[in-house]
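One protein chain is absent from this view; the other protein chains keep their places.
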Amino acid sequence: MATPLTTPEVGGMGHSIKRKEDPRFLRGKGNYVDDIQLPGMLHMDIVRSPYAHAKIKKIDSTKALQTPGVLAVITGATLEQYKLHWMPTLMSDTQMVLPTEKVMYQAQEVAAVIATDRYKAADGVAAVEVEYEPLPVVVDPFKALEPGAPVLRTDKPGKSDNRIFHWEVGDKAGTDSAIRGSEVVVRQKIYIPRIHVASIETCGCVADFDRVRGKLTVYMTTQAPHAIRTVFALVAGHVGLSEEKIRIVSPDIGGGFGGKVPVYPGYVIAVAASVVIGKPVKWVEDRMENLQADSFARDYHMEAELAAKKDGTMTALRIKTVADHGYADAAANPSKFPAGLFSICTGSYDFQKAFAEVDGVYTNKPPGGIAYRCSFRVTEAVHAIERMTDVLAQELKMDPAQLRMKNFIPAAKFPYKSALGWEYDSGNYPAALKKAMDIIGYDALRKEQAEKRKKGELMGIGISSFTEIVGAGPSKHFDILGIKMFDSCEIRVHPTGKATARFGTKSQGQGHETTYAQVVAEELGIPAAHVEVEEGDTDTAPYGLGTYASRSTPVAAAAGAVAARKIREKAKKIAAYLLEVGEQDLVWEPGKFSVKGAPQKSKTIQEIAFAAYTNHPQGMEAGLEAVDYYDPPNLTFPFGSYICVVDIDRGTGEVKIRRFVAVDDCGNIINPMIVDGQIHGGLTMGMAPALYEEISYDESGNVQGGSFMDYLLPTAMETPKWETDKTVTPSPHHPLGAKGVGESATVGAPPAVVNAVVDALSHLGVKHIDIPITPEKVWKILKEKGAAE
Amino acid sequence: MAMHKIKVTVNGEAREAEVESRLLLVHLLREVFRLTGTHIGCDTTHCGACTVLLDGTPVKSCTVLAVQADGREVMTVEGLEKDNKLDPIQEGFYQEHGLQCGYCTPGMMMTGYALLKANASPTEADIRRAISGNLCRCTGYVNIVKSVQHAAAASKSR
Partner (left out) sequence: MIPGPFDYHSPKSLSEAVGLLSQHRGKAKVLSGGQSLLPLLKLRLGSADHLVDIGRIPGLEYIKEDGGTLKIGGRTRESALEASDVVKKKYPILAETAAVIADPIVRNLATVGGNLAHGDPANDHPATMLAVGAQVVATGPKGERIIPIEKFFTGLFETALAPDEILTEIRIPAPPPKSGGAYVKLERKVGDFATAAAAAQVTLGAGGEISRAGIGLTNAGPLPVKAEAAEKFLQGKKPDGAAIAEAARLAAQAASPEADRRGSVEYKREMARVLTARALKRAVARAQGA
């Protein structure tokens, strides 16, 4: 890694400075939504449907309203008066806030109780009586597509089926022909079930409508406060909410991972309640509500075909996917991408031909699809290609590391135009894989595996060499509900040389208060300790699209660098004025301008800042600040190679991860300590769906895995000691050469784990196992193959 | 339903309240005493975000009634620091990047703090076992282990 440009005291890029945001968290003085208490604040709790599909015959609030402390019961009929009972989704579909006719998933919001405290609100919820008439339930997306299946979206006039969208990308005819003409074709069905982000803090808000000022403030668990503000203004403008009088405050957020991007009905109901009642209303969901009703992730049924020459050269890739979206397409995709960035599925390999198609389907399940650190469906795409690579390796009896090396996009081809339309900015895949293989001792492990196989012991080695695609995105292609996906930074340098920097993103644990300060320190030489970073308050922060899909470093940190450089430009003019030289005679080093050839004649950035208010040239505006709205020229493409070693218990089918080495390349690194932390967390959220987590539904639409009893988050006992290392291949187009890394590990890890388990069983003829790989799944295989204890 | 007058010593300070039988200890701390450092993360006693010390023993305060704490001592994350100085466990988490979003952190630190009082030289396995009732989604636990090890080393050299 390159030597940092700045000293540790300044703390620019490359320094592992300790986090500036830590003190309040360490001292129990964080400010999360549920910590907020306002005078006169009321509490809201939600009545939820036990049925997956049912007509609402009657909602009787009598007993609830008689419960001490209960002030109001809000139903769909209440909201219908304000035309707020339905709302648009981020993918331009519609979803219910509260139903007036029927419910469409188990745990759907049916009514809301407002009470003086949360205990009474809970009592009120228990007292609301709802009469349902069950309707036929559709939980299988393939059955939903069959002719004659019950049509779920009866609210859409003329809708006669359960299709949402058909999307395709690539050269269909060329790929078909390439596959037909190939020497080898491997095919595999791969299902990735529903999972849930389950951040330790659930979702919630405090909606506070000030009747006197006509201003709405919403403290909210949101990763995208500005987008929320605009959505509220558009959706509720007709009831008098005006954007300049809406303030969204995203305070401290206890983990987001994409689950805090959507607008949930609870938020809208709380806002409506506050506007009508004129008091603050708090709504915080409990864990079961969070798991059962909030935006899920995955639920992709994929059929993949990978064609190659006999020597292992990959020639074509075709993937057909049925996407189960629940009852509404509320995925938080950029609007032109109903299947997100799934078209990265050609991965790290040089495919000439590729084609992918995705069909979205309605079912009686909660809406969503994009969440759980997926980079917009990249987890699904990478799972497919990395699994298929191993399937091909097995078919050809070729070592999977060798097969990858053979097919990696060579360094000379970057920037690389993929068969599905992306231009990868930079990459060096062989270096990452070689490093991972060296660290883990790959050859020795293969020898050990051969020895163990002779004794009937089951050990597997799995590789995943992924390419990520993050940093949405260039305005040409990327927007959310029409709002382009730029991001922003506004920096103000104060007279005493300190700075305040505000961004349009919103950290939920990624450390922006530290890393963004380091970006400013890098560009201006002001110590990171003297740069106060602010995010999340729409009254003060410049407009941005928020933090998700690993976009903060690629887009907002870039805005920070560019804004800082604008400041440096002005600083140069002031320095030239103060030093009485021409700008061309000045030399910059972090923190000061000095005269070429006369380094003792210099001005520090602090002196320049002071001068900007006290002694600036005539005709120049006072002050030292800049704002930048950064429109990235391209996405960025972090990558890596992960190697996982597993041992399998032949008696119980349990999979134990013995070692896991992760070599990541996210370009230039702002704070190595923080990057490592992101990777540790991402690996754990990659292992979890591979081995433990699943949300499923029985035939009646009853959710399974709707509490932490059955939705299994790994503890410190299940989680291995992750081993991490790096290569550094900067992004050529990013001002700092940085790529972002927040989701790389969640994307890259699951196929490494699956590949390891399949590798352990491949000599028994096993080609694929769908996640989560539970002990029972493995045991069934062992029993079938006569290899169980 | 009867109300109960209770007296609880919280972080060394005598506090009083009149509470319903069903009031959970975590709500007594957060809503009545306004100590919001202790967090709620689930409804099935799994996540441990609510961990506090009751008479020096870590407990999940979401699964204890406020009335059960009558006449007893509770220590929360706010009680770790002394005279504006961080406890070694807090310092360990700071030095070793043991937190990201910070939501599980108070519970983790209370568990770590109690572990080090019972075992001044825990192994990595000891630490992982001790925190197996505290869930984290952000860190992957690697740095949390390092944070507790840091605190153990710092406590010994005092």
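In order of appearance the chains are A and B, and numbering begins at 1 in each one.
Here is the rule we use: a contact is a pair of C-beta atoms (placed from the backbone, for glycine too) under 8 Å apart; a residue touches a chain by one contact, two chains touch by 3 or more.
The shown structure was predicted, so the numbers you read here are calculated from the model rather than taken from an experiment.
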Original post:
Which one touches the absent chain: A:E423, A:D647 or A:D710?
Top reply: A:D710
**OP:** State which residues belonging to chain A touch the missing partner chain.
**Re:** 118-119, 122-123, 126, 286-287, 651-652, 654, 692, 704-705, 709-710, 712-715, 717-718, 774-776, 779-780, 783, 788-789
Subject >> Missing-chain contacts mapped onto chain B >> reply: 1-2, 4, 20-22, 24, 40, 43-46, 48, 51, 57-60, 62-65, 67-68, 70, 111, 129-130, 132-134
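The working rule: only the chains that are shown with their structure count from here on.
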Original post:
Contact residues on chain A for chain B in the complex?
Top reply: 18-19, 21-30, 32, 34-35, 37, 117-119, 197-202, 252-255, 257, 286-288, 508-511, 673-674, 676-685, 707-709, 713, 715-717, 719, 721-722
Original post:
Contact residues on chain B for chain A in the complex?
Top reply: 20, 22-23, 27, 30-31, 34-44, 46-47, 49, 76-78, 80-81, 86, 90, 93-95, 97, 99-106, 109, 124, 127-129, 131-145
